[in-house]
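Could you have a look at this structure, given as structure tokens, before my questions?
What you see is the complex with one protein chain gone and the rest in place.
Labels A, B and C are assigned to the chains in the order they are written; within every chain, residues are numbered from 1.
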Amino acid sequence: MSRIITYAQALNEALAYCMDQDDSVFIMGEDVGRYGGIFQVTAGLQDRFGVDRVMDTPISEAAFVGGAVGAAMTGMRPVVEIMFIDFITVAMDMVVNQMAKMHFMFGGRAKVPMVIRVNIGAGRGTAAQHSQSFHAIFQHIPGIKIAMPSTPHDAKGMLIEAIQDDNPVLFVEHKKMYIDKGEVPEEAYTVPIGKAKVVRPGKDITVVATLNMVAKALTVAEEMAAQGVDMEVIDLRSLCPLDREAVLASVRKTGTLITADEGCHTGNMGAELAALVAEQALDSLQAPIVRVAGPDTPVAFSPPLEQAYIPSEQDIKDAVARVLEYL
Amino acid sequence: MSRIITYAQALNEALAYCMDQDDSVFIMGEDVGRYGGIFQVTAGLQDRFGVDRVMDTPISEAAFVGGAVGAAMTGMRPVVEIMFIDFITVAMDMVVNQMAKMHFMFGGRAKVPMVIRVNIGAGRGTAAQHSQSFHAIFQHIPGIKIAMPSTPHDAKGMLIEAIQDDNPVLFVEHKKMYIDKGEVPEEAYTVPIGKAKVVRPGKDITVVATLNMVAKALTVAEEMAAQGVDMEVIDLRSLCPLDREAVLASVRKTGTLITADEGCHTGNMGAELAALVAEQALDSLQAPIVRVAGPDTPVAFSPPLEQAYIPSEQDIKDAVARVLEYL
Amino acid sequence: MDIPPKTVRELYRTMVIIRAFEEKVQDLYARGHIPGLAHLYIGEEAIAAGVCANLGDKDYITSTHRGHGHVIAKGALLKPMMAELYGKETGYCKGKGGSMHIADVNLGILGANGIAGGGLPIAVGAGLSCKMKHPGQVAVCFFGDASSNNGTFHESLNFAAVHKLPVVFVCENNGFGISVSQAQHQAIIDISIRAAGYGMPGVTVDGNDVLTVYLAAGEAIDRARRGEGPTLLECKTYRWRGHHEGDPNQGGRYRSKEDIQAWVENCPIKRFEQYLTKNKVMTKKQMQAVWEEVESEINESIEFAEQSPFPPLSEMYQDVLA
Partner (left out) sequence: MDIPPKTVRELYRTMVIIRAFEEKVQDLYARGHIPGLAHLYIGEEAIAAGVCANLGDKDYITSTHRGHGHVIAKGALLKPMMAELYGKETGYCKGKGGSMHIADVNLGILGANGIAGGGLPIAVGAGLSCKMKHPGQVAVCFFGDASSNNGTFHESLNFAAVHKLPVVFVCENNGFGISVSQAQHQAIIDISIRAAGYGMPGVTVDGNDVLTVYLAAGEAIDRARRGEGPTLLECKTYRWRGHHEGDPNQGGRYRSKEDIQAWVENCPIKRFEQYLTKNKVMTKKQMQAVWEEVESEINESIEFAEQSPFPPLSEMYQDVLA
């Protein structure tokens, strides 16, 4: 049980488990076969499950995301890999107008159990078209679950959950996390999509974070603890369903909210949480809500600019300092 | 000067004016030529300016939106019509990864002066794939101006402004407004993109609205005035640049904020405004922020469901009532 | 042509149902009974009828905005169809989809589609299912000439070809995408020549000749069933009505009365009736009986639709997530 593997390996185990259990599950994407996926998440699966169930696709995101929709409607459980979230734009009609709407539009008669795996994030020098973090826009499209696991443990459990879910799930990974290591049980288990997790209870300041911002928030929390500030860190884990209760409960306790997510500032995941709190827990708020986020710019290539883009521990500390002024 | 024309005619005049002034301006889209556009916005322009400058395109949104990007980079000022905002999804890579990023990615060396006209909104029985209002997602993509004129007057002035702007502009119309009438000067003029307008000053409650929600807010404001409640109605007019100052100033005055926009509730334009206020004017807030918005569902076809989807005057009244509890 | 007389009579009946259904919708729409958009299939009946006569319930189709003909030919019942057009709770989609989104997965109808070209990838997906789990089953994908310019056409045909999927792509070339003529939207005449670019066979047939369509589709479908991969089948036809009900003068802005008239003369049903009489498959009286039967069936569907309730408002919040 104290087995340590990477985030990528955890995802790989989840895929292997589901494919083993259910012959409706199959994988499609570019270079997912022999190559094992650009981040090695599907490594070895083609050897094990064959070329029909681990399919290398042409560069045709619309065809294979739409293909997944059609396959899902007819009894399969496809898992699609989109190499970078930036490329989901080429398949956007299939995501927004087909995948997300079929169940509703057909009066509940069709189900679309499929998963689209994407990764977000800057930090690998891949510039403006390969480093975006615009996952929040899918919150605004009803009909899509959005999972965001922040640890290898959750990566495995949430991916199994996503594959078994009868809904389309956008599964958001962070490209800098694939080599992160953590404890992951060997056996199969699920982690719910739609339940946030209090990863560090605290009473003074609430931070709601996603993906690798969770670890940064925890580091800051430890530092602040030494200074007598007791931070509560919540790993949001999914944008839809959104665990409003968990966020509201924490804010009601601490009277504060800091959000931390790599997406650009305007219109990000933090905006929705801030609005939620301003709508439903205003009375409890003792300090301004602060969003730690990427700036409202594309991601630049130049290393110092790219580094400056990425929301940092220092940014979280600055947010905490701002909030503390009011407490 | 008291000439009354429709919103569609106002747009048509703006197009004709710009094409007349500048031979770099041209129009592309499906059925924009002889047919005059599905909502008649380009009626008569092909006769006047020829088939090369008012081009009927194949069903190839990616090619003609991307074509506009290429033309804009090389000296033209294309105006593209996308028949329904729902279809922008097929051209999303060209919008998100090309149009929005070229200027930044190329270090300022390229300009992309183009306009994409789209329309949002339910109410015409066109169901889930032709009735969406997801304009807010573009707020989260740096590099795109987003104009939303709520009157024939602003439609004309903002479209001229958009065409003359050196940036890409997403020009968001509402399909139920094309036949709305209003006073429109015959001569050319511009209305800035990025300046909200206080359309009704008031001291008690701030409502920030877009497109046809502005008129609804005004109607409610008149009703409420009779009951002694003095509402301030702000027509936001653009999502990017976002006139943060105008919103903050009003909220600081009234201590309240109601947002009204047809997009689904979660992740909508109101979320960003709420977050802004919770971040920068929390002290002034005397009541919860309330968003009047579409529900988090696709738009259903069935007439009663479709009507129930559309945010109404009653919804605004309910929001006002909720806010009044705190004042 | 060794088509069993029973099949021939069924082809006729299917075409008549489609025609009669659409004429009723036209009338109901004009009188304001049907909300939203209605894109009628009148004049193109031979294609849906001829293609779908080769399919069983376990085969799949994807349809388009102009989908009534396809779904009727694939076996959709008229009552829930008409109720759907009315937006009623008893409709195929509980009234939530309307004309552009009629679907019945149990009948293999994966939905009409409001996105021009939106159905092609979905048919590819159904083809994947068939290949992996149900060898022998096929997916047929209908789409228009103008939609053949959407990138999804390219990606889907290429994907289906390289993975040898059992998909038949049926292009209904009626010469226009709304107001834009084929000559304005593509520099080719036979869309089937595009098949070569994917390494699959391409065939063009007279889409107003139901037996020709039936046979050509049959060949392509059999090929797919045998695991030999996809085919592109182009059927040339014409739409009599405007792009949608409400298109001024049935498209008078972009085409001439003479053109329309010439195609009305080329009516697929009239032509088939001549064939049936000449070959003594059916008498005029028998044909008349079909029309009458169909007429009453459609009237029943209208009554059903009109008497059905609208969905309750709570339905708005249902089916967003499963």
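Everything that follows uses one rule, which is that a contact is a pair of C-beta atoms (placed from the backbone, for glycine too) under 8 Å apart; a residue touches a chain by one contact, two chains touch by 3 or more.
These figures come from a predicted structure and were not determined experimentally.
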Touch partners, limited to displayed chains, of the chain removed from view: A, B, C
Contacting the left-out chain in the complete assembly, out of C:151, C:207 or C:242: C:151
Residue in contact with the excluded chain [from A:143, A:263, A:298 or A:311]: A:298
Residue of B:10, B:73, B:278 or B:292 in touch with the missing chain, whole complex considered: B:73
Chain B residues that touch the omitted chain in the full complex: 23-24, 26, 52-53, 55, 57-58, 60, 62-76, 78, 93-94, 97-98, 102-113, 142-143, 145, 166-167, 241
In chain A, positions touching the absent partner: 30-31, 33-36, 38, 56-60, 62-63, 86-87, 90, 124-130, 295-298, 300-305, 308-309
Positions on chain C contacted by the hidden chain, ascending: 149-155, 158-159, 161-162, 184-188, 193-194, 196-200
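Following the convention adopted for this analysis, only the chains that are shown with their structure count from here on.
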Graph class of chain-chain contacts, one of line, ring, star, complete, other: complete
Geometric centre distance via CA averages, chain C-chain B, whole Å: 36
Computed distance of Cα centres, chain B from chain A, in Å: 30
Where chain A and chain C are represented by their mean Cα positions, the distance between them in whole Å: 40
Junction residues of chain C - those touching two or more other chains: 93-97, 101, 113-115, 118, 151-152, 320
Junction residues of chain A - those touching two or more other chains: 62, 93, 97, 104-105, 142-143
